[in-house]
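Apart from one protein chain that is not included, each protein chain of the complex appears where it belongs.
Per-chain residue numbering starts at 1, and chain names A, B and C are given in the order in which the chains are listed.
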Amino acid sequence: MANTFGKIFRLTTFGESHGKAIGGIIDGCPSGLDLNLSTIQKQLNRRRPGQSMITSQRNETDKLEVLSGIFNKKTTGAPIGFIIRNKNHKSQDYDYLKNTFRPSHADFTYEKKYGLRDYRGGGRSSARETACRIVGGSVAQQILSKFGVSIFAYVSQIGDVKLDKLYSEIDFSQIDSNIVRCPDNKCAKKMITLVNNIKKNQNTIGGEVFVVAKGVQIGLGEPIFNKLQADLAKAMLSINAVHAFKYGFEGVNISSSKGSEVNDIFTNIDGKTFTNFSGGIQGGISNGNDIYCSVAFKPVSTIMKKQESIDKQGRKIEINNIGRHDPCVVPRAVPIVESMMALTLVDHLLIKRTNRL
Amino acid sequence: MANTFGKIFRLTTFGESHGKAIGGIIDGCPSGLDLNLSTIQKQLNRRRPGQSMITSQRNETDKLEVLSGIFNKKTTGAPIGFIIRNKNHKSQDYDYLKNTFRPSHADFTYEKKYGLRDYRGGGRSSARETACRIVGGSVAQQILSKFGVSIFAYVSQIGDVKLDKLYSEIDFSQIDSNIVRCPDNKCAKKMITLVNNIKKNQNTIGGEVFVVAKGVQIGLGEPIFNKLQADLAKAMLSINAVHAFKYGFEGVNISSSKGSEVNDIFTNIDGKTFTNFSGGIQGGISNGNDIYCSVAFKPVSTIMKKQESIDKQGRKIEINNIGRHDPCVVPRAVPIVESMMALTLVDHLLIKRTNRL
Amino acid sequence: MANTFGKIFRLTTFGESHGKAIGGIIDGCPSGLDLNLSTIQKQLNRRRPGQSMITSQRNETDKLEVLSGIFNKKTTGAPIGFIIRNKNHKSQDYDYLKNTFRPSHADFTYEKKYGLRDYRGGGRSSARETACRIVGGSVAQQILSKFGVSIFAYVSQIGDVKLDKLYSEIDFSQIDSNIVRCPDNKCAKKMITLVNNIKKNQNTIGGEVFVVAKGVQIGLGEPIFNKLQADLAKAMLSINAVHAFKYGFEGVNISSSKGSEVNDIFTNIDGKTFTNFSGGIQGGISNGNDIYCSVAFKPVSTIMKKQESIDKQGRKIEINNIGRHDPCVVPRAVPIVESMMALTLVDHLLIKRTNRL
Partner (left out) sequence: MANTFGKIFRLTTFGESHGKAIGGIIDGCPSGLDLNLSTIQKQLNRRRPGQSMITSQRNETDKLEVLSGIFNKKTTGAPIGFIIRNKNHKSQDYDYLKNTFRPSHADFTYEKKYGLRDYRGGGRSSARETACRIVGGSVAQQILSKFGVSIFAYVSQIGDVKLDKLYSEIDFSQIDSNIVRCPDNKCAKKMITLVNNIKKNQNTIGGEVFVVAKGVQIGLGEPIFNKLQADLAKAMLSINAVHAFKYGFEGVNISSSKGSEVNDIFTNIDGKTFTNFSGGIQGGISNGNDIYCSVAFKPVSTIMKKQESIDKQGRKIEINNIGRHDPCVVPRAVPIVESMMALTLVDHLLIKRTNRL
């Protein structure tokens, strides 16, 4: 397994959905940061299950315990170890999975890859792991904010309900004003209605999260293979249920666009451009304009409806999921997407310091 | 810069568009492979400029010279060093770029990141570098073919002209039957007409490449951060001009789809499923079904039309590109996309051997 | 900081001497291993302080808590997270260090590198961190033993008292028969006398640990830069207080030896040689013979004697160490050296699987 993200600022995570605890180590965190633990906890709370009617009802407080790397409230440059105890796992709910592979789940592939699996709640493949990314991502965001960077993510689409606004038209302070995290209350209402219907029908639905980083300095991103957009794509596609990524070209039909229509003309020597179709990245390197991308999530495969499947012996069976699940993960994914953006940017921010003599 | 791709099977590349040579090192290539150099050269020829009326007219033969790692026609496990001499570069064509930043190009970001740049033909940021990926990718494909894997890529869209077929309906042997590499002659004709028009108007246009890997064994992909789709996304987004990636869900409107509609039901214990919406990957790990994804390219930013821009002093100038450029890079990108797929898969194929006791 | 060891089998550690806990993550551990936790605890006990009259009297039980990666007593391929709570730290003992740099300690360099430091008990620079290496190393040893590898380390020298035997003359079952871990009771007695004298004089003394791995398969080690001896040297020199490493040439004055005298002649096609001056490694690759090396430790710099030093303002001061320290760390280093040998070998054992087609 490869449970580490980043090259200089490195997050390594561990833990299963129904094990004793999940946790991680942040290595390469610069010294001298006044780390605000309650800011991290707030981000964890935005991701935790049980936060609203439309999320899984598993009741985890996701209380963070930091074990090292901080002294007199400052980071010391030593690795930051942390754990989050699992409290509300009902493993017996998953006994039926012992010999069963759920459709479109990781049950089959983990079993075949490793020869055995922890089937309780999906084990390591559970999105519960992403809580640890929130911890790493929030530390990254606190560093970035010292350098003037702020990151905003919001739900831009659920099912066919699409937010019809450019990000420049958005009031980011409204993101958390509703339970779907769509910063437009009209659109949010439609989304909530849709999710409630989906839930009632024991089904699931996908959607999109849009994320923008403002104030990023020029020069982040390492060509050739570690272009900023390449590392962002990897970051986002590593999130459970994400199946597509795109950056740049907001508000334009890129298929039918010609080069002359989507080239960004400079306004001045600081790299500011009249348009920002490039999404803040040119040649794999940030150019000082906003960096933005959208991340698409498929409907999660765990549905409450009955489904046909097979057991370990290859016999046809019928699955009736118990457990507690989300009809739509997109609202809880918002801080996760922010975190992956922050982890990617902070790593490149540090690497950039090595570019010149 | 980070000019290495892969963890075990590692390709490192070097070289500028107008330097003496480009080249690379393939490290971690298993020993005992009968390496067919003419197969590599054929792939290089599919990428090289000057191959048809709709590509750049720079006339490079892209003749591969392998310098090490092969003995008695077999790989020895030692690194494979190779070079390709640049022959037909006309650097004087780029003198006008010395003090100029082209819109949506890497000129500005390289200059700001490194404090100086090789402006001749884009220097290191030129897509000429991708020739080296072809070399690495072709070696990777030759390994994969020993394990039953075959990879097919083709142009599925140029501008608004879209191939209206599922990949299962495609005759892959027709991919190279026309100069746009769209394996449907009717659709290809429309694409060629479009590109010719674009060229005539001194403009550029984007498109999509679809790629599928057949015969991939179960178990490739390393959760959590190195999920197979995450590494594929990074691989594809590292290609010049790529701005979007998506895997799975071919032929379905994923936005409006519900979980129950896109879950893949198993047909048997080998992991084969009736549908393959998952694109051959579940939980970040290959499940034995076809792996497929689509890769979107923006219109290249170098256009022959006059454009407004700025010079190093921030003065407004007008740019009139000379040089030789592609009105649409997608046809030449086909072997590059294949190569990045192959490099990703072969790396995971080797890593997989370390998973079990 | 770089708190990770290994490429495929990777141990990452965290924790300070006087923080809440130390711990780590073992990533890349193959699935299917019946992990014996009490074997790990036994190794921890061999390293823990307070185990005898000649070690630090800090009383830590070093009780291991494993948090993930194990299911039904087997490793699952998921990362193994673990913690060891600090129980017996007396941080107030170290208040006097707040503004003081001890001679030949990490106080000064940490302060200068990071701009601040956790001075309590040496913080991250304390050898307390090596407990986590024992955990990783013991897991590694359990894997290696499935492949027929066994590792033995013992104290071969303390001060000028040197064990005058080749390792082939040693009865390894006697290593733990005395508190200095020298498997020769006569020699051990002299060593104990020496250490007791040193302790009485409030001083410290160095020594050597000899380690041998038996049953290692042919082919471990990756030329050019990751030669087996190079990775072993790095592993050993990363242990606190180690200042020298040498492999091969046991029992011979290598300075005055000629090539013809120390070449190892093959006895048969399996690679067994009449002599083993090469220490089981040729061209950076294991050759099937015993791998052995010796690791030299300097006298630890914390002495109970008064010493002159400086404070943060550069003023001359006199230091009078309190705290609890070892007069000679070599006996406790034995399981640490074993662990670093095991971590190095298991990593190469897994990498080796990727060498051939």
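To be clear about the criterion, contacts are C-beta pairs under 8 Å (C-beta built on N, C-alpha and C of every residue); 3 or more make two chains touch, one makes a residue touch a chain.
Here the structure is a predicted model, which means the values were calculated and not measured.
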{"item": "Contact with the hidden chain (one of C:17, C:86, C:138 or C:157)", "value": "C:157"}
{"item": "Sole contact to the chain not displayed, among A:143, A:161 or A:281", "value": "A:143"}
{"item": "Residue, one of B:60, B:118 or B:222, that touches the chain absent here", "value": "B:118"}
{"item": "Among A:3, A:17, A:31 or A:255, residue touching the chain not depicted", "value": "A:31"}
{"item": "Those residues of chain A which, in the complete complex, touch the missing chain", "value": "8, 28, 30-33, 75, 77, 143, 146, 350-351, 353-357"}
{"item": "Hidden partner interface residues of chain C, rising order", "value": "1-5, 13, 101, 103-106, 108-110, 112-115, 124-125, 129, 157, 159-160, 162, 198, 201, 203-207, 218-219, 221-227, 229-238, 242-249, 254-260, 262-266, 268-269, 271, 273, 277-279, 282-287, 296, 298-303, 305, 307-310, 312-314, 352, 355-356"}
{"item": "Touching residues on chain B - with respect to the absent chain", "value": "1-4, 10, 12-16, 19-25, 27-28, 31-32, 65, 67-69, 71-72, 74, 76-81, 83, 110, 113-118, 123-124"}
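The rule is simple: only the chains that are shown with their structure count from here on.
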{"item": "Highest-count interface - the chain pair sharing the most C-beta contacts", "value": "A-B"}
{"item": "Degree value of the rotation bringing chain B onto chain C, based on Cα positions, nearest 5", "value": "180"}
{"item": "Inter-chain centre distance, chain B versus chain C - centres from mean C-alpha coordinates, in Å", "value": "46"}
{"item": "Chain centre separation (chain A, chain C; CA means) in Å", "value": "39"}
{"item": "Chain A residues counted as touching two or more neighbouring chains", "value": "1-4, 13, 110, 113-115, 124"}
